[in-house]
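The complex appears here minus one protein chain, its other protein chains still in place.
Our next item is chain A:
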Amino acid sequence: MTSDASPQPIQSAKAAVESLAAVLGGALPESLASADDPAATLLHDAGVASVVSGRLRGAGSGVGNDGLCRWLYDAFQSNLPELQLVVLRFVPALAGVYMSRAVSRKPLAGFEAVLLALYAHAVAQRGAGEPETVTLPNMANPSVYHEAKVPAKTKAAELDVVVLSPALDPHGTIRATRRARIVGAVLELYHSKLALMPLSSKMDFCEFCVGWTGKHSKLDDKSRVLATAAAEPNTVVTEEKWKRVPLPWELFQPTTRIVAHCLLGPTNSDELKTQAARAAECLYWRAAETMDTRALLLSRSVVRLSQMAEEPIPEPSFSGGIENMAELEAMRADILSTKN
């Protein structure tokens, strides 16, 4: 891979598109260069997305002089929020390939540079040394949504403050023992922008998640037993490539959150839901392998929710034809009486 990316920093979305075109060797569609909002077009263009993820997944990607990684790094460092979204869009492919390859301890300086830039952003956003905490509600205290009788003089009931995500220490390099934490924090960053991410990005994530757990064969066995339609041969092949990775809580937690979003969040795509349900099941079996109880509880709830039917929006009720007509009559009578 050649590194003919622009030497100067990226300062506008248009410049980003141009330098991406240079990196990809002119594979960008015409519409992109002439778009009014190149960053948004870049974010949602399926063609570009598949070319870029294809490159990221390709053999030999992510090394120190990978031009695409360089572009992702520069685009993120531009500090243009729209461009940063474009970079975040590729987090699933980036993190997915990186984690799978890092286990084999291959040189991946290109991936690491991008991930560290994202991580540094997450650290800055949260403030160094600040954990992300949650204050649990106590039902004895009233809230906007409910009332509670609190005796006038007693103090409010004690609230538990718990840590959702521990403090992030700044890191200049990715050391193996911190790898899961860094990638986990990057996934948290991705999670916070999920609503803005295109569908294919989430599909990528679910695919890698299945690979990470190393449990896809188990599900495949099951589906074969159940004699359901076998997955397409080429999808199976791509999944085989992604090696199982260690999933400590710091990685398991954000992963499950993203999968839960794909499954239970607002989406109209059944394909995504199917893929996410599969990922959730893989996560559950992975947790069951060592009876990791925390992961087990978390993933079990997602799997169970995936099996529950969603409540439809209630239809307008026309309470029976006859009564309805009587109602019409009454209405008419009322109208007449007020008119007189």
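Basically, a residue touches a chain if its C-beta (ideal position, glycine included) is under 8 Å from a C-beta of that chain, and two chains touch if they have at least 3 such contacts; residues count from 1.
By our rule, contacts and distances are computed from a predicted model.
A.B. asks: Between "Replication factor C subunit 1", "Calmodulin-binding protein MPCBP", "3-isopropylmalate dehydratase" or "GPI transamidase subunit PIG-U", choose the name on the UniProt record of the chain that's been left out.
C.D. replies: "Calmodulin-binding protein MPCBP"
A.B. asks: Using the touch definition up top, pick the residue from A:Gln77, A:Ser200 or A:Ser301 that touches the left-out chain.
C.D. replies: Checking each option in A:Gln77, A:Ser200 or A:Ser301, the one touching the absent chain turns out to be A:Ser301.
A.B. asks: Touching residues of chain A against the unshown chain: what are they?
C.D. replies: Against the missing chain, chain A presents residues 102-105, 129, 134-139, 141-146, 150, 155-156, 159-160, 162-164, 169, 171, 175-180, 191-195, 197, 214-215, 218, 244-246, 253, 257, 260-261, 263-266, 268, 285, 288-291, 293-294, 296-298, 300-302, 304-305, 308, 311, 313-318, 321-322, 325-329, 331-339.
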